[in-house]
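Certain chains of the assembly are absent from this excerpt, and the rest are unmoved.
Residue numbering begins at 1 within each chain, and the chains themselves are lettered A, B and C in the order written.
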Amino acid sequence: MADPFGAVPHLTFDADRAARIGLEEVVLAESKPLPLLAGLLEAAQREGRRLLCTRLTEAQHAGLPETVRAAMDYCMISRTGWLGAPAAVEGGADVVVVTAGTSDAGPATEAVRVLRWSGVEGELVADVGVAGLWRLLRWAERLQAADVVIVCAGMDAALPSVVAGLVGGVVIAVPTSAGYGVAAGGRTALNAALASCAPGVVVVNIDNGYGAACAALRVTARLRRQHGVPR
Amino acid sequence: MADPFGAVPHLTFDADRAARIGLEEVVLAESKPLPLLAGLLEAAQREGRRLLCTRLTEAQHAGLPETVRAAMDYCMISRTGWLGAPAAVEGGADVVVVTAGTSDAGPATEAVRVLRWSGVEGELVADVGVAGLWRLLRWAERLQAADVVIVCAGMDAALPSVVAGLVGGVVIAVPTSAGYGVAAGGRTALNAALASCAPGVVVVNIDNGYGAACAALRVTARLRRQHGVPR
Amino acid sequence: MADPFGAVPHLTFDADRAARIGLEEVVLAESKPLPLLAGLLEAAQREGRRLLCTRLTEAQHAGLPETVRAAMDYCMISRTGWLGAPAAVEGGADVVVVTAGTSDAGPATEAVRVLRWSGVEGELVADVGVAGLWRLLRWAERLQAADVVIVCAGMDAALPSVVAGLVGGVVIAVPTSAGYGVAAGGRTALNAALASCAPGVVVVNIDNGYGAACAALRVTARLRRQHGVPR
């Protein structure tokens, strides 16, 4: 029997997404079979289209065709890779990405890389968890200036609440899967962020640095429009 | 033995919160003993301070002193009540609140009322769930114009994903506790919103119209600053 | 001590199942020890009996006797394999299998292959998730014509609700384990499908393309009987 996926295309690209909502379609690689993934990327390379992959595991990356791998800018910490050039950086919006600890580096770097791909230069403030408050407090003024603060934290995820009590900008919590026992998997961090005692914290899925960056881009697009910058 | 709460104040108001982050402290009434709640409100009334209460149950409202009840603007659907006048409405930001069904009216109205209290006139688009897509699609242009869309949906919470695929503004999902069986309590709606297939949806706690409004206010404050409007 | 399974047969085949309910017994391979599985298949091959295996992992497939593997039609995407010929395709019933994204290809292909094994030619409509509604809407007329639509979707599983609001045929949701964080494992997709805001969606276990196909076959058998076609 022929593979039923042979007759119709596997994929129906949402090609007009950028025009419609200002965010391009990206490839969530993790769950895709390698041959399909390779085919996708070879086609993009052949046609000169730029393309961003998230959650591209090291094993997947290692299995890609040599020509694709040679052309790809791949980052192991964030497991993101892109073909083609990132968008030119535009001003008019200020995004900071904060981590509670070194174990949150993966999602934080994913957020920074997605922002950069989309023309926003996010600043990273690392390892300022609440167990040593002075680490965070010395950054207070910087964070208060930001339009958007993305806060990556696992375990008890106390950091988003403390940050949201200090700043007036948009605060996006990225609960991470760092930790063990009741923390591992990130459900505790997720629930703590959702139940935050500070007003107006918004939350994305566990380890979803990509989603946080997209939400930040929705904010910065509006801010730029206020400046008269076309989106 | 004296009540230990008699010796020190029960409450430590975060009076400079508005100056610090642009959002006033409000009273989450639900879990507070009635005498304490009544005391709080009488003091505010006496001192001429404006004050917003959320999750103020009908039973609590009925038990308040007559003078407080007479002065309070109370809304049964949202269970919010305020003493004093809402802030003057300012322009410069456009927020729409959408519901999937009539059962989502409580959190949606809470969001509209908190926005209004804070000087933002949010528009309500009601009962446009995805089981009859035409209901949503006729609002598409309106929603695309908004800076922030707050989407209140229970059960399977499919609406935030569909909206976020249509508009470029900030999309804040408020999962609601509407439904029964696996839906009741709102965990399914919450998880569906967090796992949205559309990029950049952010999420708040179940039924948390207040939190969604605060997040929207964080966005609108930044947009106004862009206009040169002081926060 | 002798293996207690040596004295009595390991298996008690439900040989009259097809006569009784119109569905043959198939082998769920995943949890079976390899020697047992190999024995089963060798016996079927020796006796010329046709046999379908589901959830047959690549590792298991690789470990089967060479003669079995040579005779088997194995599909890696769906992890299904069969010995012998599929049933002849009969008309009189129209089944479409829809996926929200490429990550749902496994269960969707399983459904298509089980249908084919049983004499029904299901049509596949791939990657039409709700984040880009136009992809689904251009298939609306086709789906409205179908007797049964099997909808495979992970993450927030918004697609079954949207489809069930568009068509009058039987809608069977297959929640899939695609996604990560709160989505991974498929519980969120499952619960969203069960809590669907659209009327009459029925649901099977996570990734259970086989079960969805069997349910579709229960429908098509009745439709054929209406035509005077003996089941």
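Definition applied: contacts are C-beta pairs under 8 Å (C-beta built on N, C-alpha and C of every residue); 3 or more make two chains touch, one makes a residue touch a chain.
Please read these numbers as outputs of a predicted model, since none were measured by experiment.
Number of identical chains making up the complete complex in this structure, 3 of which are shown: 8.
Just so it is clear, only the chains that are shown with their structure count from here on.
Copies chain A and chain B of the same sequence differ in orientation by 180 degrees, per CA superposition (steps of 5).
Of all chains displayed, A has the C-alpha centre closest to the centre of the whole protein C-alpha set.
In terms of their C-alpha centroids, the spacing between chain A and chain C amounts to 35 Å. Distance between chain A and chain B, defined via averaged C-alpha coordinates, is recorded as 27 Å.
In this assembly, the C-alpha centroid of chain B lies 44 Å from the C-alpha centroid of chain C. Residues of chain C in contact with two or more other chains: 131-132, 179, 181-183. Across the complex, chain C is touched by residues 100-101, 129-133, 155-158, 161-162, 164-166, 179, 181-183, 187-189, 191-199 of chain B.
On the chain A side of its complex with chain C, the touching residues are 1, 3-5, 7-12, 14, 16-17, 20, 25, 28, 30-33, 36, 55, 177, 186-187, 190, 205-208. On the side of chain A, the complex with chain B involves touching residues 17, 20-23, 26, 147, 164-172, 190, 194-195, 199-205, 210-211, 213-215, 217-219, 221-223, 226-227, 231.
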